Structure formats: structure tokens, C-alpha cells
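Written out below as C-alpha cells is the structure these notes cover.
With one protein chain removed, the remaining protein chains of the complex are shown where they sit.
Chain lettering (A, B and C) follows the sequence in which the chains are written, and residue indices restart at 1 in each chain.
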């Protein structure tokens, strides 16, 4: 497919559309140039309600457009009833059809792990391309843990899947900023080991998530399961596609994860040991010149610059840089070499955009552009 | 001196009495069993006002007792006028005298660096024991950087000072939690190198300090000058007193300092490499059994336990553990060995109490108890 | 009973001991001079656990003392099994007995409305004096809605109750500051009508209560059911005890209740129309000289001053005045007369202490002192 030639938008569904990540999918897809929302699916308590009623507290800064607000929320089932109204139909396989007969090929998943476990494979078996933010299939052997700037070739893995459709995942919200910051260093200098301490935002815990009494005038030095993800996902992401499987990278990572009273934007303090000695300015140059396939393909949600490096000691800050390049850029600052564990720096990324819904949409854009959908 | 035999309280002065740390000195000294506040000194704009008027916003949870609230704030000069009222006089050296003729021997300093530079030596030359929280003399060759649980023998250094009185300092608020956590490990297992990432409280920046717009829904990945202190003070604190000078310890430390929206209590995420391999339970045992001179001497402000270790993954948290043992204990949790940089854990201490006013008062208590005053 | 003659502490139970209010009961009773905790009762999921394990996050600033931390949490049933250990037994009526055979006569209730509805009457029927913070029986005809500074005579109502024991309630946390501020004005000048806008603290919603994403960088202009309580409870509190019933006061009140990101302390902006024209200084004098039965009886938890008035325009503030007089005082400031709705001022009270657990304990102290227990 060529960007320019897309005549009809591709209808997409959203699984878990009412939660924090689900709402962000909706917000990012409302004016998406390639995709249009064809189905909103959620748990039993929302099914049958209008989306505007099913959403307890809409998190977007503008009201939900009425054509989405009035959509009826469906159950998470691949045998979806025909979408009401003239715009969408079903084909013989019960997949969405637009009025022009185009299949609804893509279903984004913002499901929690238990629901993802239950439903995602059903959709994949039924022929949908499941582009998931859930963690449950991330480490499966034949499921790409995809970051378009890092490992677009891992998409080939889906050919080894036995589904009629496929499952593609994106990393955890605390992993993504780290791996994008590390990628240019890994390619240029080699990395031996990494230590990371995170200051993670509240929206990473979903809604209602963190109780206000736990975070006003406080921080919490623990996020259940989070350190494992940051320590283990990068090896797969940085792994080599070796004909039908991924050979994991052997980078050693240690993480300490904290929750802080920030709405959005995970800040991470990184220390690392490179495989060779380099000057700070070479590292900064590697970051500033980093560009990859999403930029070359000019994908709609690709950040213009995957990485911003700031010379100002006080940056990056969650409040001020998290929305750069539509929330898809990663911001870095404070590179220092103190000769203890070599280099240290801080990195920031938007956990709900680059680290969740936006990352998944970029994955889908890559899949479309490269003909996997 | 023996604790039991103290008949008269020792009159003390406070330099910089109106700021955040100065107020904490006042709060902690109001009911102190050994010391009584004889003079409150501050900058020009406060001189001549009653303390209650000079303090913009009293931070204590109870009102200022009237005998302190009504004291007149004096200039930071060692030729202090006699305290008004019958209780205090001056001796021939212009030092405070109580009605019983006891010299005001101790002056606590909560001055900012510039004022401390200007005034502390004047007081020391005039015969006062200056127990300072300011950073300006911390690294002076003949000035103890004193932590009573760690290096009480460093007090001997003051004999090499040329002042009629002396200057004794306590560490930076972000250093103190770290060194107390490290001390039992250093003694028992040896430490090679340390990485620390701090999540520091707002009160560490004084008042007005951090602007609210900089911290609501935000964190700041930089505190000017802070990383240097954390990286350099421990070597002196852990140094050996070698007859008139301190031989610095060679522990290597790297720090990244962040400001978070917490009122009080610095949380620090520590990674370290020990000189020998040990079991986690041995480390925990070393912390839980750690006790030192302040505990043996039963100093009034000594924490019962210098270190608490928590098995609960979610602890310590600033809000919930910062006030343990009158704010003088250090709380530790989340010890893990992930074989990247060996061990990691989190440590919490109250920056205004253990890390500032309380630490200085404990220093003074040690000085009194051991006969240096 | 005379204060001085109390030889043995009175054993008390706490219903709903693990929640925010229950924990505050525990904290305030730990060192209470008259009462000692004999039983901690909570919902099914806590029963059988040690209190330290049943409490998810202990909110006190010091650790739970071990004799309380190790108590086994019981079910909310009046046929309580004998307390383990030598200290407490049961009498023939299944009520608590101390080792000295004193009945556990008082049970404090921090139950939510549904549990209170289910259990409080059972305890009252079984002979316990139920001193409740729950709302469910507050407006019952024969149940005192007691504020010892305002309507101590309402306690007589319990003689009309058919329980073997009794039920006594205290007002809602947003009502209490208002009625204490109004009482001296009502007595001295008469009040026609009142408008109040509240800025209420997070702990008023219990735990987990308000989601952090709902309150960081936000306020919420609604608290379900709250406005009704503030508008209707004062009429009963200010009512006259008229031999077996309360004749309600006819003061007209309108309330708008907001939630703000403060941990503890409800601030309320009040406007009112007095029945007579008075000078501001007369109003301030009425507040500053207000003293009542708890102060005369010198009850342990009575605030020395029920009301503080501040001349400083910036006061009261939740952070700085909520803990005055052990959290039992009410702080007022900013009295103005702008001739629109007559007078306006702001009032602050600690919602968990004066507005919940502390208020209930003061009620119990009054009951003991006046011989109702």
C-alpha cells in the first residue's frame, strides 16, 4: 500500500474502549487519516450503552464527537452484530464491512490482562489483526513485540502464527521510553548493562487506579509486576529476527519502579555501561540524528523526531515535554559521565500515547503500509 | 557530663530562625530536655520583629508557644545584646548567660550558604559552638561532617580548629539517608560503588522554593548542586580520623537528583556493588541490628532504631514513615539482588528533621554528652 | 463519675476498625486516659487476621503499638467471643469484661451506612452504648445528634430509646465545623439563614475513595449526599430538648460541596444573615470567648479553645490549623460584612478528628462523665 492511494478509511474496532487506554485509542483515532472507528467493545457492564454513557469520565480535552459518543458499546466477541446504520455491514465471516464492502481488519486491544487472555485469540482466530497493548501475549514466541523505530522486521513473525488473523503487541509503558533511548546507543556503541529508576505517572495504573490518599504528598516505591517488564521486554525488542524466531539480546537490565503524582508521562533515570568508551557529544549526536522506518515511511502517527535531546538541565519534565510530536516523541536530557557506572541520563515518554494507544496505532500503520493487513 | 545530672537547661541560639529549617529547629527545641531557646537570629528584614511576626507561615502543627513567639528576632552577630527579661544575661565575652550564669554555648545555624559564609566563623571566633546545617564549611579540612551513628570520633577534629569556639556540620539532606543505610553494609561487607536516584521533597528547597506550577502534575529531574553533595560527602563521613585529619573513604558514588511533589521526606533508590557476596537476609540483619553511640548514650533525639527495614513491598513511603522515631529514623525497603549492579533497595529519611535540624541537634547532644561543650 | 477517680480504664470496642475513620479511632484511643481498646471489629475479609495485617495502609504517623497491632480482628457481632489473653473476659450478657470484671460498655462505630444499618442496633439491643459516626441513625427521633459544646442536654433522649444499651451519633464531617462556628452567633445574635460552600478533604471519602486522576490538577464540584447533610443536620443539633423529643431549629441553610486535593481538613466559606445587626468585633468576641461543657468538665479530648479566630487574612488553612488542639479545635478567619448577605467568613475543621473519630470519643467522654455509661 502507498499512503497516497488510500481512498477509503479502514474500519477498526477497539477492545476495552471505555478505560484509560481505550479512551486514548478513541481520541487518537477520531481524526486519523487512515482509520475510522467502526466498533467499540467493552465488558458486560457497558454493553448496550451508548459510548458517552459507558465512559464514566471522558479524559479528552474536547467533547467526544457525537458520531462516536452515540455508538453502542458491543461485547468483546468476534461474531459482531452488524453495525447499525448504513455505514458498516458484516461479511460472511461476520467481520465488519464498510458500506463499500471493505473488511474491518484491525482490532485494537486495550484490554486488561485477564480479558485479553480470554478474548484476543478469539479475534485472531476469527481473522482479525489484533494490535494489542495488553501484556499477555507480548512474550509469546511467535508474537512480535513491535516498536516500528527499532524492530520493524519482527513483523515477519506473524507468518508463523496459526491464527487466521494475527496478534501484534507493543511494549509496556515503562519499557518504551527506555528502548527508544537505548536503540541508537546499542547500534552505535554497544550496551553491556543498564540500571533504570522510574518515576511513573498515575494514568499508567488505569482508572480508578491509584487512590488519591496514596499519592497526595507521597510517592510509592513499588508497582506490581512493572520491574519484570522493564527488565525483560528489551531483550526481545532488541532481539534479532532469525527466520521464524527472535534471538534475544543479552543486555542486562535492572529496574526500580516508583509511582509519582503526575497525570501522564513516565520519567526514567538511566545508568548504563557501554561496550566502548565514547564522548558525550557522540551519544547526543546519535540521539539527535536517530530516525527510522516510521519517519521514512512518513506514517501518520510517527513522531517527526523519535528522540529530542535537551541541553537545559531542568528538562525533560513530564508536564512540558510529554505532548511533543503528538505525544509520540521521547525526550532525553541530563547526559553525564561520572565514571561510576559510566553514563547517566533521564528519559521521558507519554505513557498513554507512545507507551500505549499511540504505540499500538503506529504498529498498525506500519502493518498497513508494509502490506501485512 | 552525664544525662541524669543536667540541672539547668543549656541556652542555645538559632541563626536563620525564620526559614524552613530554622522553624524546624525551633519546633524541635521547644520541649527539648537539655536545651532552651535563648536567641532567635535572622536577616535584616526580620530583626526587631517578634518571632511570630517575622515568620511568614509557621510550619508547625501546633501554635508557637508564646514565650518563643514573643521573642524579638536579633541580628546574626556574636556581640548579642543581653536578652530582654530576667532570664538571660551576657557574660564578659558577650555570650548569652542564663539567670544562673550559664553561658549560651551553642548556636545552631540554619543559614543559607551566603549568610553562613558571612556569619558562622564570626560566632566560632567569638567562642560559640556553631552547630551548622549549612553546607559552606562541611568539606573544610578541620570541620567534622558529623553523623553520630557513623563517625562520632570525627568530633576530635575541632581540637585542630583555631576558633575560640568551634564549627561542626551535618550532611546534606539527601546524603544522610544514604550514609546511614550504607554504614552497616560498609562495616560488614565492604562497598565498591553506589548509584543513587533521589525523589526529593519540596521542603528541601526552602520557602518559597519550588513554584507550584513547576510541580503540580510534574516532577523536575534536576536540583542544582545536589548531585555533587551526594557524590562527595559520604567519602568524608566514612573517612577515618587519623590524628588531626580525615582520610577519605574511596567509595564511588553516582547520583541523579529529582524533585517530586512531596512536602517532606526524601526517597532514594539505591544500587550498589558490595566487596563480597552476601545473602539478602544478612544485609537485612545488618540493618535491623544496627545501633550506635547515640543509642548507647540514649541521646534525647536519637532514634530508638536508626534503621527500620520493611518487608512490605509498598514501603517505605514519605507520607507514612518520615515521622518514625520523631523523624530521626531511616526507613528501608525493597532489597533485591538482580545481579546487574548487585543489590538495590529504597531508603527514606525526613529531610528537615534527620536531614537538617534534627541531625544538627543530635550532633549538639553528642557534643554535650561527650564533654566537647 | 469524677475524672479524678477513674481507677480502671474502660474497655471499648471499635466497629469498622480498619477503615480511615476506624484507624483514627485506634490512633486516638491508644493513649486515651479513660478508654482502652478491647475489641477491633470489621467486615468478613478482615475477620481472623491480626489488626496489623487487616489494615492495608496504616495512616498514623507512628507505628501501631504491638499490643494493638497483634489483636485479632473480630466480626461485628455483639455475642463476641471472649477476647484472647488474660486481660478481657465476657460477662453473662456476652459483653466484654476486663480482667477486673468491668464491662466493655462502649462500642465506637466507624461503619459505612449499610453495615451500620445492619449491626448498630444489634449492639444497642445487646446492651452496648453505641457511639456512632455513621449517618444512618443520626436523624432518628430518639437518637441524639450530639455535639458536647452545643447540645449536651440532648443526651437525655437516650432514656426514650428501647435498647438495653443506646445509640448516640455525631454529625457529618462537613456539618461539625459549621455548627460550632454558628453556635456562638446563634446564641448571641440569632441567625436567619446561611449559605455555605465547602472545600472538602480527600479522607472524608474514605479509602480508596477519590481516584488520584480525579483530583490531581482538579477539583470536583459534587459529593453525593453531602449537601443534604449540611443543610439538615444543624436544625436538629440546634434544636431544643423538649421532654423526650427535639424541637428542630428553623435556621435555613444552603450548601454547595466540593472535593479538593487536600488530605485532611474541610474548609468552608460561609455567608449568613443574622437576626440583628452587630459589629464584626462583637462576632469575633463571641467566637473567642466561646467555651462550653466539655471545657468546663475538662474532658480529655476537649479542645482548650473550641474556636480559634485568626486576624491573618491567609488563615485558616487546612495544612496549618487542622491539628490545633489535637485536631479538635475549629479555626475561623476572614470575617467580613459586605452588606450583600451580611457576614461572611471561612471555617476549618479536621474531618477525621473533630468531624469523625474525635467527635465520637468526645461524645463518649461526656456520657461517661455525666453518668450515662
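General observations
Simple rule for what comes next: a contact is a pair of C-beta atoms (placed from the backbone, for glycine too) under 8 Å apart; a residue touches a chain by one contact, two chains touch by 3 or more.
Since the structure is predicted, the reported quantities are computational estimates derived from the model, not experimental observations.
Touching the chain that is not shown, out of C:43, C:218 or C:249: C:218 (per the contact rule at the top). Listed residues C:64, C:267 or C:328: the one in touch with the omitted chain is C:267. When the missing chain is restored to the complex, the residue among B:46, B:203, B:235 or B:349 that touches it is B:203.
The missing chain, though absent from the display, is touched by one residue of A:61, A:162 or A:276; that residue is A:61. Among C:75, C:252 or C:297, the one in contact with the hidden chain is C:252. Residues 193-195, 197, 199, 214, 217-222, 224, 231, 252-254, 256, 258, 260-263, 267, 269, 271, 313-320, 333-334, 338-341, 344, 346 are the ones on chain C that touch the missing chain. In the full complex, chain B makes contact with the omitted chain through residues 20, 57, 202-203, 207-217, 261-263. For chain A, the residues in touch with the chain missing from this view are 57-59, 61-63, 216-217, 314, 320, 323-324.
FYI, only the chains that are shown with their structure count from here on.
Using mean Cα coordinates as chain centres, the one most removed from chain C is A. Chains compared, chain A against chain B: the Cα-based superposition rotates one onto the other by 180 degrees, nearest 5. Between the Cα centres of chain B and chain C there is a gap of 39 Å.
With each centre defined as the average position of its C-alpha atoms, the distance from chain A to chain B rounds to 45 Å.
In chain A, the residues touching two or more other chains are 214, 217, 261-263.
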